[in-house]
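I'd like to ask some things about the structure below.
Only one protein chain is missing from this complex, and each of the others stays in its spot.
Right, chain A next:
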């Protein structure tokens, strides 16, 4: 077990079990950090068939700890794809009709180049030698993947949270390549509070003696405790007080009374510990540092002289934004400010706020109102795009 865990997530980092696109020295990835990443690779999954006109492609962007396995069994966890409630044959995003692409982001740990990947210059994992990756870098890499498929214009780009940031970046950077955009539970920037939570997570990882300055693979170690604590803290931000209370209250875990010790007396403690422990089995600690940093650096308005509307000037893309009432990580106001900017840019925009107590994570759950909104938006966009039903 120990030997398996100290390996890089079953080597999914270098040789993923999903298709992978490799770019050599002739096609470097230009990074916002000011350097070139080369060679590099993108691991991806596709579902459905690209039509002859190449007009039915939907790009799904994953969140902080997501991956390319959006609608099929995850090879690391053995669990269903993270958005199988939404995507699949006959589902809202119907893969018998649309060609769905989902790629692991650059900086990730499931096959696209990230800190756990082997640095060709040293033969060892990159660790912190990988330049800082931004949301725009991730999108730039995705564009190269989309080009590889010969897709001139994506029918839709959708995603929640960090995935939603990528959607906004796509619409801003490549408006002519995006017919419709569906950013969910996201914002055009990371707030101070969000950066604060991420910093807590990063410090937890770095405080773990097994982190070894990021070179833990070389020591045959992994900073599991630190990463688990990071995940526990982050997980609280994905829920809401109301949902936590509804689900756990002050219920005790497998016991009749308080034990007057520091065991997990309460169900919520036991639940969080479980969340932390299962997370370290599937995620690389350095990758967690890079992902959180990418979100922190995201500020679309700042890239346009502080005026968010200018990020979308002249856009023809059809937008639909969705927020959730109990999401305090990306509160409705964050979506609303994007909507106002899109209004100012004269864009076609719909905006739905969904009443739920399930917090930020609601976007991944079975939320009928979310599905109704996505369904209505996709159906009308498909009509406008001339896609047959």
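Here, contacts are C-beta pairs under 8 Å (C-beta built on N, C-alpha and C of every residue); 3 or more make two chains touch, one makes a residue touch a chain; residues count from 1.
We take it that contacts and distances are computed from a predicted model.
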Can you tell which of "Inner-membrane translocator", "Glycolate oxidase iron-sulfur subunit", "Methionine biosynthesis protein MetW" or "Sugar ABC transporter ATP-binding protein" UniProt lists for the chain that's not drawn? "Methionine biosynthesis protein MetW"
Touch with the missing chain holds, among A:349, A:362 or A:387, for A:349
Hidden partner interface residues of chain A, rising order: 318, 320, 339-341, 343-346, 348-355, 369, 372-373, 375-377, 379-380, 383
